[in-house]
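Selected chains only, in their assembly positions.
A, B and C are the chain letters, set down in written order, and residue numbers restart from 1 in every chain.
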Amino acid sequence: MRVEVRVYPKAGVLDPQGKAIASALSRLGHRAVRDVRAGKVFFIDVDGSDPKAVEADARRMAEELLANTVIEGFDVRVLGAGTDLV
Amino acid sequence: MPVITEEQIQEHNLSEDEYARILEILGREPNLVELGIFSAMWSEHCSYKSSRVHLKKFPTTGPRVLQGPGENAGVVDIGDGLAVAFKMESHNHPSFIEPYQGAATGVGGILRDIFTMGARPMASLNSLRFGRIDAPRMKHLVDGVVRGIAGYGNCIGIPTLGGETTFHRGYDENILVNVMNLGIVRSDRIFLGRAEGVGNPIVYVGSKTGRDGIHGATMASEEFAADEANQKRPTVQVGDPFTEKLLMEACLELFETDAVVGIQDMGAAGLTSSSFEMAGRAGSGVEIDLSKVPVRETGMTPYEIMLSESQERMLLVARRDRLEQALAIFHKWELDAVEIGRVTDSGRVVLFFEGRIVADLPAAPLADRAPMYDRPRAAAPAPETPRWREEDEPSDYGDVLRRLLASPNVAEKSWIWRQYDHMVQTNTVERPGGDAAVLRVKGTKKGIAMKSDVNPFFCQADPYRGGAIAVAEAARSVACVGARPLAITDCLNFGNPEKPEVMAQFEAAVRGISDACRALDVPVVSGNVSFYNETAGRAIPPTPTVGMVGLLDDVSRHVRLPFRRAGDRIALLGTTHDELGASEFLRTVRGRDEGPCPEVDLAAERRLVDLLVALAAKGLLASAHDVSDGGLAVALAECAMQGGVGAEIALDSEIRPSSFLFGESTGRALVSFAPENEAAIGAAAESGGVPCGIVGTVGGGRLKMAVRGRTATVVVDEDLASLTKLWRGAFVHAIESADVL
Amino acid sequence: MKFGIVVFPGSNCDADCHHVATNLLGCEADYIWHQEKDLKGADAVILPGGFAYGDYLRAGALARFSPVMESVAAFAREGGAVLGICNGFQVLLEAGLLPGAMQINRGLRYVCADVHMRVENDATPFTSLYPKGSVVTMPIGHMEGNYTAPPETLDALEREGRVVFRYCDPDGRVVDSANPNGASRGIAGICNAQGNVVGLMPHPDRCSEGILGNAAGIKMFESAVAAMAAR
């Protein structure tokens, strides 16, 4: 199965990268952009067929390794097998 | 107006006496904003209330000192119309909570201290103390701290040229991250943190203010209760090195004009300390409209704005008639720059928010009348007596050497410094790995040497001697590259000062540093104190880090650590005593964490420094290395391994071979030189009053040592290539087995 | 001979390149602020190392939109000599003036160390003074130097002789253990089809004088001086 973990700066935590991207987008003419938050996304393929178990597993991976929970939040979504990425 | 409750006073870490003093200064009750300001200004971190009495003992003046302690950084003249500004800072508590951001923002903070003085930051050092590598979270901490220092320093383009890294269980729950930076400034263009000139605008520059780090200064002034690290997490600040780069370039461009009257970075306690200190130093007053402060989050209160520790911010006072010019430079660099207030002569700091006065406090008393404590000190424990017995003598000295070279404290640290850009700015003459870093000063023939040093195990055994030895070892390291020691900065890391044993350690270490500075003629020009490095009642070993700066008149004469040529002669300068206390050997190989601390003879240290500098200036040395952790055997091995050439020494010894090979007697250096220089060096040593024993010769592919004792001869005979492999690989091996990203 | 040195917000090695051009070579050199479009009559343009825009998002990604880049592109089209060092190379890739892309080093860490490179192309304006096939030692300092491109692009680069430098061991052998960042086919530097735009990850500006322990890099700048003189 494939599971997606998104990791992003917690609310209130400074996001210098998001800030720089937002101002670059606005310089490029995307004036409607108000705010950008920059995070990471991980697509993890795991052996297993129980979505509940896979999700729980992925949460543990996020806590242990993928997210720095001091400053980052995360969420987990089971995508099913073979979900396509371009 | 709300009445301040007892609870609020406690939450703000103010004692009853301190609160009474506030009432006396104000003649009324403070409001909450004012209470927050007092709390921050009177925190240990900002007020130095437990340390001030003792720090007064430091020698702080000298013919070259242009600025001593009290400003953002110390400044020392190096001739040619130039001066160096330098300082060291700790970011211990934040780094334990979030190692990457804690270390990164530590670098950011020290850089601002340097460039506010008008200096361009040229080089950083980092002095790191970690717990046992297998302690919980430790690999994560090591990795995060190193990445954080790299992430910030590399991005902003300031090389990290060296440091120290020690592992010991005493730091399992309280790591230390001390960072030093040095910048170069024209000696007639030094800027100070003063709010002068009534009517001059006060300008806020840099990142917007968020809620980060509120109570950071008070956090640095408390010990961790077990697992409290977790609860304190929301105060984590995130560094933005790109914004700091813009801030640095903009400030340096601005300093070329005459628009700036005074400038100060917003470090600990942010806008509070910067505004009060600038007004206090100048004896002026300021009015600030907090509604004008650029904020990152909605609904921020005056209390939050005053206490936020958001990074990459500066406060400056501009000349009224040059305000437009100043703002234009900041806007060119795409930075927020806003006039938020003006200088007054009221002697008060008056804060407005949305048209109301939210605080009105006298400026000077917050600093001048800050509490100062001569805290009780325990009597110094009796010095330990050596507990070494003949049956403890090793049977295989080569094996001991191998184990020492593989110990994380001695092993090569290139895993760390390869992650640091140590070449940007193209001034790096001596890269990390030598005794002291050396950078050239463009446009002159001069060179600057830098080294941070302290042996916490010596300090644990005897804080007075440990403090003195830190200065002596740093001076020796700097002299080994051929530089004359100029001045020091320091970062004094200790446990809870309210404990008499800790206070006794602190007082003794300060005395030791002071005495050594006087003996070596190096003033203290800046520094930092970090108390409360303590968890669940367990304090760190006393760790007064010393950052030494030295000057080479001719940088092309600098001396390197590695052996250079087969056939060169090797000499040991200084005296080796029968001392094994507090040595790496005793601790790592014998598992005994015990003293006593080695002796220190400051007059002899001075003579050694003078000799090394003179020999280097005459170009007589092929290599030089100070003898410290791991003793003579390790020092010899390091010269050989780095030079890629073996060596053979043989000497007679009255003392036990283990002391000779692995003891850490102070005041020694190992030098090599072409055989034709032997007579000149011997004569210089003799007239300089430094014992000099020719002990061997460079050459071959093995490291051979023979110590002829009274009864038997002890021999070490090891293959250099395999020692090198061990020494280079040990640290990587220990750390990379970690699951870190 | 005049060098133009582009300064992006976050450029760190602009002054280092300026020092080499002026103090070491005695040439003229002008800084060109990224908001400017005038290249000030430069004979050769250098995009220096550093962290333009903090390297936020991707190294070079934000810098490529700076107004100066249009002028640099036009200058390059007309055959002007352009050198991108480290971050400057990354900017050239993002701007499409050179093909391919950078990824994070395979060790996932920043690496500052000396590397050896084999000179594969001595016909560019920046490499003419290095004998082809010779081994040059230079320092690197980067987090994203893992050069990548689609296989067709890599094949074309090889075929057209546009690989300028390749990581190698001290004896000139291109071996994986000498590759500091995982770059495809050991590529340390490349040029465009005309050969006038060159990018490399190592820093010639950091090894151009004896006091720094290595002067091998000065030949890149001297090559440019020679190329301009020959025009």
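Here, contacts are C-beta pairs under 8 Å (C-beta built on N, C-alpha and C of every residue); 3 or more make two chains touch, one makes a residue touch a chain.
Predicted, not measured: the structure shown is a model, and the values here were computed from it.
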{"item": "Formula for the whole complex, using the labels of the chains displayed", "value": "A x2, B x1, C x1"}
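Rule of thumb we're sticking to: only the chains that are shown with their structure count from here on.
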{"item": "Between B-C and A-C, the pair joined by more C-beta contacts", "value": "B-C"}
{"item": "Distance between the centres, which are taken as Cα means, of subunit C and subunit A, whole angstrom", "value": "34"}
{"item": "Subunit A: positions in contact with at least two other chains", "value": "16, 20"}
{"item": "For subunit B, residues that touch 2 or more chains besides their own", "value": "240, 242-243, 334, 741"}
{"item": "In the complex, subunit B residues that touch subunit A", "value": "97-98, 100-101, 207, 210-212, 233-234, 236-240, 242-243, 296-297, 310-311, 334, 739, 741"}
{"item": "Subunit B-touching residues of subunit A, taken from the complex the two chains share", "value": "9, 12-16, 19-20, 23, 65, 68, 70-71"}
{"item": "Residues on subunit C engaged by subunit A in the complex (per definition of touch)", "value": "53-54, 56-57, 62, 65"}
